[in-house]
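All protein chains but one are shown at their positions in the complex.
Letters are used for the chains, namely A, B and C, taken in the order the chains are written, and counting of residues starts over at 1 for each.
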């Protein structure tokens, strides 16, 4: 199939539709409004629903309602809007309902700015709302991956009855690149015998719920859910290795910054520095095992992010603190250049 | 001063009033509704304001508005309600406005249950909303501390222009114990020359804001804020050591579970097991330094929490992964007994 | 075409769809919820939209938005819900946008009860919100008319760019009767060159608005609108005369009570009493002219309503107070029997 030139935000919307999503609920916020615009134009033509809710909170709860009936449903927002959805995401995770949430991050905290950021890393990977829970977190680094991971997110979400988040940023959302939609996961939604989709008198009523007054019952459910999370961690972790086999300085970076890092690594190699890059594609589950293996051969790690160093502890834990972990990042919507990153690599290479 | 027998929820309310708080904004949710009840009765009598807002979101934004004018303001809720406040907390942190947020945790995720939990640890310590930010997080383990730390939270919040959270749980909120209110921090609120409190034509207008369209400006503010966070980490970390000096097995536990752990440690000592307890009182800033020191002499750590192990990675990072870290916990509203914890200590002592 | 046995609420919904309505916005309230249920089932199958809004206010404003784009849109509610829509109805009237509002009246004031009433007569005919305005008000007295007048309401609304209300009640809404849908007005919606439906670069932008800061402009618009109202009053008044030609005692009654009155009139005739019935079908425009003519031959009038006498003054004014006007009614959800009405006729006939 021919490639199409598209914005990242549009690629996600198109990929969602191709993955069978017919229910989109949103509320406008820069820099992700193109998602809703695309949905608003396309959905009515294909019998789908694009609804601008009265608030972010309404939107995420509409996703819960729709997805609880078994359909593939999604919402999208940017950082402050995702915070507003925290309660709803926790409800969805606590109800074992699969769905897709897109966060096209902008600079924070608060209203912050409208330039790209990765400063919701901790929120996305550790605290999508209250309670013990995990959700899939995918970090695309190209418009193609914006599309491909959307299909993946729906497929894995359905497989494990878990919500999934695409954690993108304003740069990826606005960037135009060619996309091949034949590459997206075309796994059809499985039969959802748990869904509250009308029993027609043929089976007992399905109930979707996250309230369990008996603590024993609630604990049992949480523990079982964490068993499922373990299976996910073992089987669904995704990452990309770039020149890590003999690398002494290994960069760890995801999303838009991983592209900058790749260029910097290539340049470092040209200068004779053994640099490499480990790019987590799933931020949860986190690629702990491969990082542990790399820690055996690498001398040190350099985390590069658009925030104040939120992923550093994850690399430390994944590598059992075996090798030093440095950090380089920009925040508030600023992007480093490959030269900036290369300078960091050179400094580390010189043992500074 | 004589001690008063009080519920934890009431002790916090009374302590807030004694600390000069005259603006309380809330929305009811079990198990913290006594806070609002207490405020509703007391505030009108002392010229204060207790307002039940139309939603959790309204309440946290009213706190922002009130606190931006320089007064000591607070809100309280329980887990799902705190998720709803995520956006607002990020706005407050991004506006450098001090205030108090009380989370009397209940079992999650989702609606979960109404029994005590500590499963918002990650949210409280790593992701109170989107963006790069930290807030003070205090974990009281007695009704007395519910009161004392409330005073502390207002005082330190004002000192560093940061929001502060009391992270309690349903057990502490409902438990009755004697309180000595003379022990609360009576630091008066400092002069707040940054507050939007009316300039009377005598000084330039103060503006409280979290929106910065220029990314350079936003980055500069965030970086400066993190300098402040560093000072806080160096000066304001609070913890309690219990028999850690010669301990081989060191429990790390906070809040209600630390009390259970203390009993278990005492019992273990009686059996000749060199156990100890490190109780973080501030969860942010986290007592990294003392944990690093203990890691030099202890053989292993046992984290005990009412969740699925959220603090484990923090102990690993604080101890540079020098010694093994085990976990024991209950979730969903279940509480372990001292015997349960003792059994874990014995198992570890036997090298299992 | 064959007749179908249907509830009044369903007949209205089906008639709206057959009249080309594809946009329904509602919020549940007894006794009209079947309208929304019917729409929820049918609309998705025919490419239409049935949306349960977050509130009555949202629903009426969604109607404004949809209808402003030129489509036939409607909402439905019952008494308290219609009050909530007052502002929106005034906005729609002030924007010259046609649409359909259904009020299936229940007993009031306040929450009142859920039994049938006609106690929103004054609100419907004199004050659908603030400002100088009129809207069409149709008072069906059978399930067939529920359907037929729905078609009429859309057709006349479009013709005059005016909102139209079907003023029904809980009895008509719940009652089952045969309906012949071939009898509904099948006037297609006219070309709406005023609609904000996208100009495609081919014509100037259409703006739908009710805000006019210049009082001269606003007055001019209101005066022109009242010219249009005059045309409507002259051409679109609807009523039914039953044995009024030689009647001495003329009942005036609409909706469900007019059926009871008709029976009473028939019974009175059997007893030799020259009774008749004038049934207004449009409550605005009000059938003043015919009432004036009847006043020349009749001796007296008896208004019968499910309220405390709200239409009495309208009959007095229409008849220039030429003949006495009595009132008989029940309120709060009570219905009179034909015998009750007959007793009133007999009393008047005896000059009491």
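Keep this in mind: a residue touches a chain if its C-beta (ideal position, glycine included) is under 8 Å from a C-beta of that chain, and two chains touch if they have at least 3 such contacts.
Fair warning: this is a prediction, and the values are worked out from it, not measured in the lab.
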Among the chains presented, those that the missing one touches: B, C
Candidate in contact with the missing chain, chosen from C:31, C:70 or C:108: C:108
Residue among C:32, C:119 or C:150 touching the omitted chain: C:119
Touching the absent chain when the full complex is considered, from C:216, C:246, C:296 or C:350: C:216
Residue of C:84, C:238 or C:343 touching the missing chain in the full complex: C:84
Residue of C:31, C:70, C:94 or C:255 in touch with the missing chain, whole complex considered: C:94
Sites on subunit C contacted by the missing partner chain, in the whole complex: 57, 79-84, 86-87, 90-95, 105, 107-115, 117, 119-120, 122-123, 126-127, 129-133, 209-223, 226, 307-308, 310, 313-314, 316-317, 320-322, 330-334
Interface residues of subunit B (partner: the chain not displayed): 47, 51, 54, 58
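Keep this in mind: only the chains that are shown with their structure count from here on.
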Topology of the chain contact graph, where touching chains are joined (line, ring, star, complete, other): line
Between subunit C and subunit A, distance of the C-alpha-averaged centres to the nearest whole Å: 53
Subunit A and subunit B: spacing of chain centres that average the CA atoms, whole Å: 29
Shared interface positions of subunit B, touching two or more other chains: none
